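A quick write-up on the structure given underneath.
What you see is part of a larger complex, with each chain still in position.
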């Protein structure tokens, strides 16, 4: 998949500004992930500056991880502005399914905004889809490869977006094609905000390619960086530091050597 | 103290969900501490989702470190719900004594909620107790072993809870028994959020044992992890990463080798 390597180089040449309206837990780690990779993060959520900030950003990431009544209007306003300006919007429905507020908020944003990529784990995407008239809902926590493929495809069709269902294998679909990415490492689940970081990294790649390939590029690059990190530091604290190191060090050559990306027609 | 080692194994088998309504400074490090240890963190504070979130959590941690007029009602509502649901609640009265707002907020929550464990340093617990009709107040910042023992015992009795007064030696009491834990390392005081992390780790252990033993287990496991971290990295930045590593690596054998826990009857 040559486009992943090429997008990495393009990203570093353009140094895109990615605006994140994200949760408190991961603001620092998200910013560091974007910086290490070669993008520029900005975290800005004030109602009075959204118009200006979205207009200078190359992509908007909305992550509902610590949503509340003050942040939801900000997320919605930013998504509206970005839609109007045709900027790519990446939505991370953190915890959808765990509470109605989360599922409802994710669905509302999916409804009125033009979401480029919806990135979540199996349970989150299933919850969002289940609440939207499908049978598969919050209960289906068990992960199954075929189910994840179906889910990715169905979410993409239902919401007219690219959906990225991440897990042991990541499935990314636009409803017609599916990419399976087998990079990454289980140690990522022992560090907070790694899913959120991958979402924002997809945001950065959305500045240099169309949504489907941007999502595949982001997840592949992040996954390889995690693999390299684990090879040097097999425990979560030092592993986390090494993930940043490898987001900085990864280059086209490493992508060609390590990428495990397969494409299927549906 | 066999129960510490056994609780560690139980914790990892059950992977308890710990809800944290905590301060902005430590959200990331708290989540990483819980993940490394083998628990699942969730940070959620929106009024509209507290009912659902508390009901699926195994324990609630309330930490007032960056409290304000928007967060206090959320802390109070969550503590009320958790009390009604008989979920363990751990309270960390960060900065009690420094401002009246902090002391007052901690006292209010102690009054109406059923707090399982109150965890703070000497000054914080003394401040909370002092404001509650005792003579020892904010002024007694000087640390003294006998004073800490008395404080731990008195706070437990006064608030009908388990109190954990942490410092060079940690004292944990239910008003009748006292445990003294001599694990830990002074370097912890050079990293932000280590006290807060220990509070949330007590929350995780509260899902697998009663409050007194949960608090002893949490502080012992955290203290040993810090000692191991320091033996590999004696400076604060790399030390912090290694603490996460050792929260992940610590096992029953290491607990048996390193635990310095003594029990006294009062």
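Which chain is which? They are A and B, in the order written, and residues in each are numbered from 1.
Rule of thumb we're sticking to: contacts are C-beta pairs under 8 Å (C-beta built on N, C-alpha and C of every residue); 3 or more make two chains touch, one makes a residue touch a chain.
Just so we're clear, the structure is a prediction, and the values are computed from it rather than from any experiment.
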Revision key, fill the gap. For this file the homomeric complex, of which 2 subunits appear, totals 3
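Keep this in mind: only the chains that are shown with their structure count from here on.
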Point to revise | Angle of the C-alpha superposing rotation, chain A to chain B, to the nearest 5 degrees | key: 120
Review point. If you average the CA atoms of chain A and of chain B, how far apart do the two points sit, in angstrom?
Key: 33
Exercise for review: Using the touch definition up top, name the residues of chain B that touch chain A in the complex.
Suggested key: 24, 27-28, 31-32, 35-36, 41-49, 52-53, 56, 70, 74, 240-246, 248-249
Study note, to complete from the structure: The chain A residues in contact with chain B across the complex are 23-26, 28-29, 65-70, 95, 98-102, 189-193, 235-238, 240-241
